[in-house]
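Below is one structure, written out as structure tokens; comments come after it.
In this view, the complex is presented without one of its protein chains, the others remaining in place.
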Amino acid sequence: MSEHALVDIQGLVKAYDLLPILRKLDLTIARGEFVALLGPNGSGKSTLIRLLCGLSRPTAGLIRIGGWELPKESAAVRAQIGLVSHKPLLYDNLSAIENLQFFGRLYNLSGSGLQAHIQAMLVKVGLAKRGHDLVRTYSRGMLQRLSIARALLHNPDILMLDEPYTGLDQDASTVLDGLLKEAHADGRTILMTTHDLPRAAVLPTRVIILSRGVIGYDASASGLDALSLAQIYANVTSMVSAR
Amino acid sequence: MKTPFLRTVLSIVQKDLRGELRSRELVGSMGLFALLSILVFSFALELDRVAREEAISGVLWVTVIYASTIGLNRSMAMEREHGNLDGMLMAPIDRTAIFFGKLVGNLVFTLVVGFILLPVMTALYNKSLLDPIVISLLGLGTLGFATVGTLLATMTVQTRARESLLPIVMLPITLPMMLAAVRATTATLSGTPDDGSISWPAILVVLDVIYLVASFLLFEYVVEE
Partner (left out) sequence: MSAVQNLPLQTAEVSGSETHIRTRILQGLTVITVVLVAIGVYLALGYAPTEAAQGEVQRLFYLHLAAFAGAFIAFSATVVGGVIYLRTRAVKWDTLALAGVEVGLVLALINLITGMVWARPIWNTWWTWDPRLTSEAIMILTYAAYLMLRNGIENPEQRRRFASVYGILAMTTVLATLLITRIRPDTIHPVVIGPSPQNAEGGFEMTQRISTTIGINSAIWSIFVPITLIWWRIRLENMAERVRALKAQVIER
């Protein structure tokens, strides 16, 4: 099964000394899936994302992404991943274009190809007119769109988002929906943590609920609506914590 | 697969210089602090002519090292605040390239402040510091402080105490450097650059090499999680 899996996690444990965050997680994600990762605060969602990005070392277990193993082949893994964290990962005192140039160079992109690509990305996220403005003048929504442009700049196979909807207003959220749909339509695999249950029921193809470091629910999103997901979420999270 | 080392270093340096040219935040705060420090020293020590001669290199180096901790804190906090360090760590680059990129930026900014200090101190203390040997000593010493400082500031910005911790961990470690720098400068200013027993500039060079090698080997461990 792991042959077709883009992301293959086996027996993943992450503990801070004696405080376990993830407990023996097994999970495979196939190419082209759009996975929503739900769960209460402290359930290990962000920890999982950081582990998959190679920003954190597993205590035990195996992570394989696109056939490369973490943390040994972490540079190869990182090259395939675009990350949108809950922080913007952008420099305040640089313009949008300068930010994208900088990160593009770190991914070994350069020259006129990079320039054209940056322009295209800015058009895509609707920031073409603000490209020369300093990032510190951006609103939260614009920052988030620019973050997505930054994450997609090197054309990664996998897009990871850590609570991308936090702090966005309705309009900005709708724009983000569109961008995610588009990225998914382009054939990218998406893993997104969120607290937004209605969105998690609609947008993704698969829903996973983490609770206290284990997978409490994992199923296709087809046929789910916001109400039934909310019911399931309540069951799963209270069930585990009651033990 | 990986982005070439030198290209990464240059991109980071260029990014830092561009941001600084725009905001002048680092050089501004370091420079202002340095000027204040010189004035405070001259009041507090009530430097007369003779005392000035002896204290001037101490004042110079203490000012440089304190100013550099201010700059280092800001420079690394910039990478931390918006998660930019993670952004760099995600890129398929050598992690030590991040160290050298940040080091060059920090070194340049501290040197700029140092070069502002020399003529100002020359005017205020009536003792010429605009001497090629003093300038090269400033370069050697600042390199050592910036090297250890970049490594240590990368650690301390990730801790709870943040800004306040950097001087506490950095001052004792760099003290041998400080001592050699002060001695070398005093010897040059008093016109007895070689008292026969020991070559202070040579010690500065040795310390620079030790700090560079140690930081090069250890940096990787202070950025991973």
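Should a chain be cited, it is by its letter among A and B, assigned in written order, with residues numbered from 1 in that chain.
Just so it is clear, contacts are C-beta pairs under 8 Å (C-beta built on N, C-alpha and C of every residue); 3 or more make two chains touch, one makes a residue touch a chain.
These numbers were taken from a predicted model, which means no experiment stands behind them.
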| item | value |
| --- | --- |
| Partners of the unshown chain among those that are drawn | A, B |
| Option touching the unshown chain, where B:28, B:119 or B:172 are the choices | B:172 |
| Sole residue of B:72, B:153 or B:203 that reaches the chain not shown, by the stated touch rule | B:203 |
| Positions on chain A where the hidden chain makes contact | 13, 15-20, 23-24, 57, 59-60, 213-214, 243 |
| Chain B residues that touch the omitted chain in the full complex | 148, 151-152, 155-156, 158-161, 165, 168-169, 172-173, 175-176, 179, 195, 197-198, 203, 210, 214, 218, 221-222, 224-225 |
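Note that in this section only the chains that are shown with their structure count from here on.
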| item | value |
| --- | --- |
| Distance between the centres, which are taken as Cα means, of chain B and chain A, whole angstrom | 38 |
| Chain B - residues contacting chain A, complex | 1-4, 7-8, 11, 14-15, 18-19, 22-23, 25, 78, 81-84, 86-93, 224-225 |
| Chain B-touching residues of chain A, taken from the complex the two chains share | 50, 53-57, 75-76, 78-79, 81, 83, 85, 87-94, 98, 102-103, 105-108, 134, 150 |
